[in-house]
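Every protein chain of the complex appears in place save one, which is left out.
What follows is chain A.
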C-alpha cells in the first residue's frame, strides 16, 4: 500500500492538435500529478496538499478505493497479537512469575515454568477469539471492496471492483445504487442536471437531498457518451481530504478554459443512495479512507463494563493482599529460622553463608511464597469471563423472541443489567419514521375518528376500491359521501379543503413506469398529498410555466402558481398564492401552526361561530394529547387589484440587495392575514410496536428515559405525548432561549419554582439544542444537571449528533457510578452510542451506521425490554457470581498452603504436585462455572421480561450483587474453608499411621487429599449457588472431577513425580474416605447455612424496591380519544408539527456540525 508508484499519465484517445485553442488546452492538461506530499512512509497518511486532477486520468499515487477496518493481516497477526496480549498487565505479571519459577533458588517447581501452561492456554484462547472477530471484519471489508462499479476505462464503461477505483475515474451510478466514492457530479439523466440522494447512512435523515450538476458542466457534458472525447476533459482543483461532511470547495477548468467553482451542492458522498434519477456520472475526487464517510467513521474505543472495572480494582486489592501475606510468611520464616537456627542443623546451612542471614532467607522465601500464591490472582478469570460473555452474546443472538439481535461487544453483557439512564433517539427508534394521515377536521365535522365496528368503516376488502397510496390510514366513509354527494351539507367545504391540500405544498411529481410518484422533502406533505389522492384529488404536477394541475372527478383543474412562501420554523406556516385558471380567482392558501393561523382569522373571535371554533381547538388539544401532529388549513381570497398592487411591491422587494429577506417577510405577513379557517389535519408519526409499553416498563423499573432528537420542539413534544412520556399532568419546563444570560435566568427561574410545586407532580424538562449548546458550558452545566435531577422526563430537541454525545457525557460526568445506555438508529446517533456506557443500535430504515457502531443492535425499540430485563439482568447476576466465585476458587486452592505454614514454619513448602496445581484453573475448576455463566436462570425469561411481579431488574442498578461486601463474603468463605481444608486432612492422615499394616503417609499424601477435596468442594459450590441444574452443568461438574481422577491415574505412574503412587495408597486407606466425607459435609453444611442467610439479605433488596405502577396505556388508541379532564397546568397541547426542508435550520445545522467535527478533529489530534 505504501509503495509509491511512478506517475502514470495515460491519455486514452489519440488526438491531433488543430487550433490555437486546442494548443492552449494541450498545455493545460500537460502537467505532472503532484498531489502527494512526500513525508517518508507517511506520504499517504498526511495529505495536506490541495489536489489537481484531470478527468479520465487516474492518479495512481493517491490511495485506491479500498477500505480496511480489520486490525490484522495474515502476516502481522502474530506479532501484533503478541504485543496486544503482553500489553495486558496481568499477562506480563504471569510471564514474570514464570521467569521467577526458573530461578533455582526460588523455584518451587524444580525450575520448570509451569505457569506458562495455563498462560499459554489463555493467550491461545483469547487470540483465537480475536482472530475470529477480525476475520468477520475482514470479510465485510472484502465484500465492500469487491462491489462492482461502472467506471470509464477511456473507451467504454466497464465493471470494475470498487477497490480499483482511483481519483480521476469517471463513474456511472445507476438509480438506487450506493455511491462508492466521493465524486463531483458531471451529468445526470435528468435534463436539468438534478439528482436526489438519500444520505441516511451519513446523517440519518431519510428525506431526499437534491444535488445538481454545475451549470457550466451541464453545458460541457451534453451526452452520455461524450466522456471519451478529449475536448471534454476537465481539470478539477480541490481541497485535501477533510472530515467536514457539508463542505466541499473546488473549481473545474474545462478545455475551453472556462473556470467554474464547485461546491457541496455538486458533490456526491460515498455511502449515499441515488434516488429518482436513472443514472448519473461523476468524477471521483476522494477514495477509500479519504472519503468523508470514512473520515467521519469512528474508531470504536474499547468499552469496559462497570463490573469489569470494579473487578480490576478487586484484583489489585487481591494482589496487594497476596503481597502482604507473602511478606508476613517470609518474615515469620526468616525470623523463626534465625532464632532456632541451632536446632535446624539438618538443614545444613553454614554459619558464614548468606543463607544464614535474615535478609537472604527473607527474599528467597518471599519468592517462594509469591510462586505458591501465583494462583491467588486469578489467571483464568479474564479469559473465562471473556469466553462466557462471548457465548452469552451468541445465545442472545439466538433468542427467538428477539429479532436476530447482534452482539458486537459482548464485554458489556452485564452492563445491560445495570442501566440507570436510557438516552433514546426519536426518529426510527421510537417512531417508524412513517407519517400516517389519520384525521381531518372540516368545518365543525371531524372525519377519520371512526370505530372498526361502524358501518362507515372502510374494511380491508373495500380498501381495494380506493387508490392505493402509502402513508394514509383513513377509514371514514362519511367523507367520501360528502365528496360524492353534491347536495351534501358539507360538500362545498370538503371540496375546497381538499383542493387546498392538494395544491398547497412543495412536492414534485414524477412518472415512473407509468405511475405517478411524489418526491417530497417533507414526510408530512407526502401524507397530506397521498390522502388527497386517496379521496380523489390527485395532484398531477407542476409544468414549466408553473401551472399546477389536479385531477378531480375526471376533470382537471389548473392553478397558476403566483408565489410560494416557504416554511420556516420562525413563521410556522407555509403559504401558496395561486390563481384558478378557469375563474381567475386568486387565493392564498396557508397551512401551519394553530397558534399562528388562528390568531389571524378574518373575524374577531366573538363573531366566530363559537361552537365551531371551540370544537376545533378542543379537537386539536385532543390530537395533541395522543401525539398526533396537527396542521391548521386556511385560505384567503384576494381581489385582482389587491394582488397586483401587492405584487408590484413584492417584486421590488425581491430585487433589493439590502435587507431583502426582511422586506419580503413584511410583505408576506401583510398577505397572511384575515384567514378563513378551512380545517385541520392530524397525522400520526407512527410509533413502533409497543414503544409506549416498553417505555412505561422501563420507567417502572426505575430507569430514567431521555429522548434526544434532532426534531423541533413541537415534534418532540408530540412524540412525548404519543409514547406516554409526557402527559398533561407533568409540569413542563421549556428552555429554548438562545443566549447564555437568558438561559441562566430561565434555569434559575425553574430551580426556584420547583420547590413551590406539589411534590406529587412530575416535572419534565424540554430543552432545545441551542440552549443546550450554552447550557453545556461548565458554569451552567451544574444547573442543568440539577434541573435534570428533578425531572422524570427530559426531552432534548434540535440537538446535533455532537450535542447528543455531550448530554450523555454530562450525565456520565455527573455521576460516575451511573450506567447509561444510548439507543438510536441513524448515523447521527453514532456519537451518542459510542459515548454511552452501552450503545444499542436499531437496524432499521436508516441504514447500518448506528448498528455498526453500537455494542448491541436490535430490530425494534421494544426488544430493549427483553435485552435489559432478561439478558442484561441475568448476565449481570451470572457474571457477578462468576467473578466472585473465581476469586473464591483461587483463594481456596492457594490458602491451605498458607495455613499449612503454621506447621512448617512458613518454609514455603507447597502441598501439591506442581503440574496438577497449574491444571486446576484449566481442567478441574473452570468448566462448571462457565456453564453456570451461560445457562443459569434464576427466573423464567418471560417473567423477567415482564418485570411486574417484582422489580427484578433493580438489583443491577443498585449493584447489590457485586460490591465490596459481597466480595468480602466470598473471600471470607475462601479463608475459613481453606483452613478446614488444610487442618482436617492433616490431622486425619498425618498425625498417626492410618494403615492396618502400620505404614505412615507422607506429606504428599496429605497434599493430594487436600487438593482432591478442593476440587470436590469447588465443584459442589457451583451446585450450591446454581438456580438451575442443567444436564450441561451436571455433566461439566462430573467432567471436572473425572478429569482430576484421570490425571492422578496418569501421575501415579510417573516415578519422578513427588506424589508417585500416592493416590493408589490413599484409596486403600479408610481414614482417607472418612476424612473426605467429614470435610465435605462440614464445609457444605456451614456453606448452605451462610448461603441461605445471604440469599435472604439479597431478596430483601429485591423486595424493597417496589415497582412504580405502570400507567394505563389504553388511552393510546387513536379511536378512543381520551376525555379532557382534570387540572391542566399547562396550556393544553395542540400538537402542531411539520417537517420540511427549512433553510434557516440547514444553516444552523451546518454551524452545529462544524462545532461537532471541530471537536472531533481536536480530540483526534490531541
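Here is the rule we go by: contacts are C-beta pairs under 8 Å (C-beta built on N, C-alpha and C of every residue); 3 or more make two chains touch, one makes a residue touch a chain; residues count from 1.
Here, contacts and distances are computed from a predicted model.
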Protein name, per the UniProt record, of whichever chain is missing from view ("Signal peptidase complex subunit 3", "Aldehyde dehydrogenase", "Ligand-effect modulator 3 LEM3 family protein" or "serine C-palmitoyltransferase"): "Ligand-effect modulator 3 LEM3 family protein"
Among A:218, A:344 or A:508, residue touching the chain not depicted: A:344
Contact residue for the chain not shown (choose from A:110, A:618 or A:965): A:110
Candidate in contact with the missing chain, chosen from A:643, A:935, A:1044 or A:1136: A:935
Which residue of A:191, A:452, A:486 or A:1096 touches the chain not shown here: A:1096
Absent chain, residues of chain A that touch it: 104, 108, 110, 340, 342-349, 368, 395, 398-401, 870, 903-905, 907-909, 935, 937, 941, 984, 986-988, 990-1003, 1006, 1023, 1026-1033, 1055-1056, 1060-1061, 1064-1065, 1069-1071, 1074-1075, 1078, 1081-1082, 1085, 1088-1089, 1092, 1095-1096
